[in-house]
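Notes for the one structure printed next.
With one protein chain removed, the remaining protein chains of the complex are shown where they sit.
Moving on to chain A:
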Amino acid sequence: MSDILEVKDLVVSYGKIKAVKGISFTVGEGEVVSLIGTNGAGKTTTLRTISGLLRPTSGSIRFRGQDLTKVAPHDIVSLGLAHSPEGRRIFPKLSVEENLMLGAFSRKDKGIRADLDAAFELFPILQERRAQPAGTFSGGEQQMLAMGRAMMSKPQLLMLDEPSMGLSPLMMKRIMTTVTTLQEQGTTILLVEQNAQAALKRATKGYVLEVGTIVLSGTGSELLASDDVRKAYLGED
């Protein structure tokens, strides 16, 4: 598998504090890669840096060979990277449809309508409520909308930041199933999660972050089986 994203020695700081201390990882074409770790491990910071919302102190981010560290965030979206941010951040006063259309903001081609239908097919509830202000949705529905919205930019790489946060087990399962569906449809996914079990079960590859450093890596099943992960993240003795 060729690598679609290559992060090398990435360091990101907030003032004097280093949130990410030189991490390296790769995402291959068609993979689902999970970054897991506790609060403050630097997962969200990593994602935000990849999508250009934060600038790295040092290190490189290559997307299909192109360095992203100096590209503007809106150009990064145009290159084919979509970011579904932490806490979903849907536009609460806009309708579902308007939210989805804003996901396609970077596009000017004619296929937007078709992709809107594809998003509705992925999450039929969105079609049912397409005129409803998104702020009136439940957490799970908002997460669906956030994912649908991210897919509207027709990304080659979809980055999901804690999609399972605050969801019921049932809804979480639904969201995770969709991750697999999207992978099968050909989207590469970089998944950031605190819920290690769910994230690793579907991952082709996983990285464990602790206070800004990668402490473990391997295939999803390897990590699930590893004693360290079981102790630290799955609460098993």
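To be clear about the criterion, a contact is a pair of C-beta atoms (placed from the backbone, for glycine too) under 8 Å apart; a residue touches a chain by one contact, two chains touch by 3 or more; residues count from 1.
The rule is simple: contacts and distances are computed from a predicted model.
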| item | value |
| --- | --- |
| Among "Acyl-CoA dehydrogenase family protein", "Branched-chain amino acid ABC transporter permease", "ribonucleoside-diphosphate reductase" or "histidine kinase", the UniProt name of the subunit that does not appear here | "Branched-chain amino acid ABC transporter permease" |
| Contact partner of the left-out chain, one of A:Ser24, A:Thr38, A:Thr57 or A:Ser95 | A:Ser95 |
| Option from A:Gly42, A:Gly103 or A:Gly206 whose C-beta touches the chain left out | A:Gly103 |
| Residue among A:Ile23, A:Val77 or A:Leu126 that touches the chain left out of view | A:Val77 |
| Touch list for chain A against the chain that is not drawn | 51, 53, 72-74, 76-78, 83-85, 89-95, 97-98, 101-103, 105-106, 131-133, 135-136, 149, 153 |
